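Below is one structure, written out as structure tokens; the observations come after it.
Every protein chain except one is present and positioned as in the full complex.
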Amino acid sequence: MSSSLEVWIAAALSLMVLSFLWRDNPAYKFAEHLFVGVSAGYWMVMGFWSTLWPNAVVKLVPSAARLTEPAGPVPAREPLVLVPLVLGILMLLRLWPRLSWLARWPTAFAVGTTLGYNLVRYVRSDFLAQIHATVAPGLLVTSGGAVNWVATCNQWLIVAGTASGVVYFTYTRGGAGLRGGVARGGLVVLMVAFGASFAYAVMARVAVLVGRLQFLLGDWLGLV
Amino acid sequence: MNGAARGDVLQRLGRLDRRWLYLALFACLAATLWRQPLFRDGLSTFSRPVFERIEALPPGAPVLVSLDYSPASAPEVEPMALALTRHLLLRGARPVFVTLYPEGNNMLQRLRDQAIDADFPESREGRDWVALGYKAGRQMVINALRQDLATMYSADLRGAPIDSLPALAGVRRLDDFAIILALSSGTPGLKEWILYGGDPTGTPVAGGCTGIGAPEFLAYFPGQLVGLLGGLKGASEYEAALADRYPERAFPRRAQLAMGPQTVAHALILLFLVLGNLSYLRPRRRSPGRREGRTA
Amino acid sequence: MTGWWDPAVWNLGVIIAAMAAAILWGIHRARRGSLLRVRRIAGVEAMADAVGRATELGRPVLYVAGVTDLDDVQTIASLGILGAVGRQTARHGCRLVMPTDRSLVLAAAREVLRESYTAAGRPDGYTPDMVTYISDDQFGFAARVDGIIARDRPAACFLQGAFYAESLLVAEAGAQAGAVQVAGTAMSHQLPFLVAACDHVLIGEEFFAAEAYLSGDRDKLGSLRGQDVVKDLALGLVLIGAALVTLAAATGAGWLAVARDGMLRLLQP
Partner (left out) sequence: MKRLVPRVITSFVGILLILTAFGARPGPDGGGVWPVRAFDYVDRNFSVWFNILAVFAFILGGASLLKSHVAKVAHRRPDWPYSAVTLVSFVGVLAIGMLKLGGPPGLQGEVTDPGAWFQIVFDAIYDPLLATLYALLAFFITSAAYRAFRLRSPQAAILLASAFIVLLGRTPLGTWLSDPVPPSLGFLRLDALSVWIMSVPNLAGQRAVLIGIAVGVTALTLRILAGRGEVDGGGA
């Protein structure tokens, strides 16, 4: 059994969260509210010291670097960081209802940046590259001059599966006839894929629980 | 037992309080953890290219390792990070650690304790590896690195300016890295490294992810994604391969040891799936008219 | 103009231009009044039924717009669906409960609902406290939503937006409360969970289509038609491309090889 206070606190909090499995109760509520507060504080602190301080404050007021790195060099001033700083302060105006309309400006910048970059990247990686990868091997896979029928069948299935899946995701065309049949085939392919996802998801959830039990039964109680 | 009695039992099973199910899962896992079975494992179609790519790295190759996970998925992804870091240092490559998760710096601290300081005490920070750490901004951090490392990182976590670090000699931006290894547990993660890092710059991307992401990421394999360690099994495969290749180094095998309880849990959940559906299908078979078709 | 552009990415430009043209053409046609037909989407019909059922039972409808911020297109699409759900709850006089995990989403959702209630002729039915801010953290948020579900016992839960690991936590709680659950997300790794625990699921692209259909917005419906043209283009590229690659290899004909190379260059990421 561990003699470290940290481990005991961690174990007690873990048990409080696990108590939710019995039912919602004050211990769980305490743990959960504690987590909400700690995580909000945690994110703010990490954001401040990792990014806001070195990438904005120090670049605007280089001498501030002395506070965190007394021996380090003083970097050059970069007045342009005023732009994101002003946008950031505008964003905080959301807290004052009368001025909150100004907070739309930084959000508009953030949305524009995300959309502008996303568009090109999604078209490149998730549209072009996916079609390219489906098409490039062709429909007849050969190895050493002879046709590899297993690989060829698989390739046919990939092409047909991708194509019918795309058909399933069309909405303004008729749902009957050939298109409807292909779409139903697409749904089958999607369901096999989701089955695989389900299996992998189960694997992931169990792995995290095993890790937690290793802590509780091992690090804390010393049983395993 | 006649048919009616069996249906009765199944119906009662269908109403079983979920807490019994929880208890069963807990008991099975605890018992297996206590027995500690160790199964043999080896590389799969998806993990082999990662191992081989790292084996083939020239000494001194800079490798970007992104620790995009938090304690929430550490049991799955951390063993991969440990094994990959050990492999990189064994090959004499220079891992450069960044993270897009606020918790990443804490994860990096654990990695430093468990893999670097414990197994490679002779390696020196700044010369053999670099910890650049966390920056806010998610995928936009990748975007900034694509252009210039220095726009976001003027110094490493120890405060040393990046120009002064021998490990970063000749590394100015993303495509100077031999490969990007992203250890991913969600967004931002491997997908963002492919979309914002690998595809625009042509830098190879490989990595590991939680089981949740694995099926989706395989759509990028092998063109946009060199290889993938999928979930705990992927980590276990890599640990086993590392042990086979470097038998003189006895590294801990966290993921491989966790595969025992994992297997038992899978069996239990499959059993529950079957039992649950037996009690669901049973009454319906007797009165086919009650069938409720629902679209999933 | 030489030296302005990177010639290596011309194909990306061509494809984006083609996609933009198809989508803008669709929108243009829709604005000109061309008749728009959308095939039946089971999840959408289920949502309307669920609001009616909640009204009959006198229990609220819970709406979660995912756990990401306003910079996520799924959150934006979810707010579009929220607008339609809000009009329905306003008309039926059914209580709507919407916990959010981002302060930006909170503000946007209030605006959307205020407009919905006004559009439905029930501006007095709207109160800002329908929408509450819970926490930025996904699990803190999910746990609190579970608490709300356990307390309010909603008759319907609409989980529409980008979800991560917390989706099962919320969906399971909804199932326990006996709510009709309609989920919609483009997060492919959460879909299996939602399929398992919900009555209806809008799968990926279907989720965006539902938004267009529910809003009845001509722009969105027109865009949907344009998107279908783009998907037909994708379909054509896959089938023709695969055929070209195969025929070029099998026949060895020079012109086929040229066509194949052109096709692969067009598709090169």
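Letters A, B and C mark the chains in the order given here, with residues in each chain numbered from 1 onward.
In this section, a residue touches a chain if its C-beta (ideal position, glycine included) is under 8 Å from a C-beta of that chain, and two chains touch if they have at least 3 such contacts.
Computed from a predicted structure; not experimentally measured.
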Contact list for the unshown chain, restricted to visible chains: A, B, C
Option from C:196, C:239 or C:264 whose C-beta touches the chain left out: C:196
Of C:50, C:64, C:94 or C:112, the residue in touch with the unshown chain: C:112
Contacts of chain A with the absent chain, listed as residue ranges: 5-7, 9-11, 13-14, 17-18, 20-21, 29-49, 51-52, 55-56, 67-70, 80-81, 83-85, 87-89, 91-92, 94-95, 100-101, 103-120, 122-123, 126-127, 130-131, 133-134, 150, 154, 157-162, 164-166, 168-169, 186-203, 205-206, 208-209, 211-213, 215
Chain B residues that touch the omitted chain in the full complex: 14, 16, 18, 21-22, 24-25, 39-40, 44-46, 70-75, 103, 105-106, 108-109, 133, 135-138, 140-141, 143-144, 147-148, 151-152, 157-158, 200, 215-216, 218-219, 231, 233, 259, 262-263, 265-270, 272-273, 275-277, 280-281, 292-296
Absent-chain interface as seen on chain C, which is shown: 3-6, 9, 12-13, 16, 19-20, 23-24, 27, 69-70, 73, 76-77, 79-80, 83, 102-104, 106-112, 132-133, 135-136, 139, 143, 165, 168-169, 172, 175, 186, 188, 192-193, 195-197, 203-205, 208, 215, 217, 219-220, 223-224, 226-227, 230-231, 234
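Heads up, the rule we're going with is that only the chains that are shown with their structure count from here on.
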Nearest-to-centre chain - CA centroid comparison: A
Intercentroid distance (Cα basis), chain C paired with chain B, Å: 28
Intercentroid distance (Cα basis), chain C paired with chain A, Å: 18
CA centroid of chain A to CA centroid of chain B, Å: 13
Set of chain C residues in contact with two or more other chains: 139, 188-189, 195, 269
Shared-contact residues (touching 2 or more other chains) in chain A: 43, 114, 124-125, 129, 132, 197, 201
Chain A contact footprint on chain C (complex, rising order): 11-12, 15-16, 19, 36-41, 70-71, 73, 103-104, 107, 135-137, 139-140, 143-144, 146-147, 150, 188-189, 191-193, 195-196, 203-206, 209, 213, 221, 224-225, 228, 231-232, 234-235, 237-239, 241-243, 245-246, 249-250, 263-264, 267-269
Contact footprint of chain C on chain A as seen in their complex: 20, 24, 28-29, 32, 35-36, 39-40, 43, 94, 100, 107, 110-111, 114-115, 118-120, 123-125, 127-129, 131-132, 134-140, 142, 159, 162-163, 166-167, 169-175, 190, 194-195, 197-198, 201
Of chain C, residues touching chain B in the complex: 42-43, 68, 139, 164-165, 188-190, 195, 199-201, 269
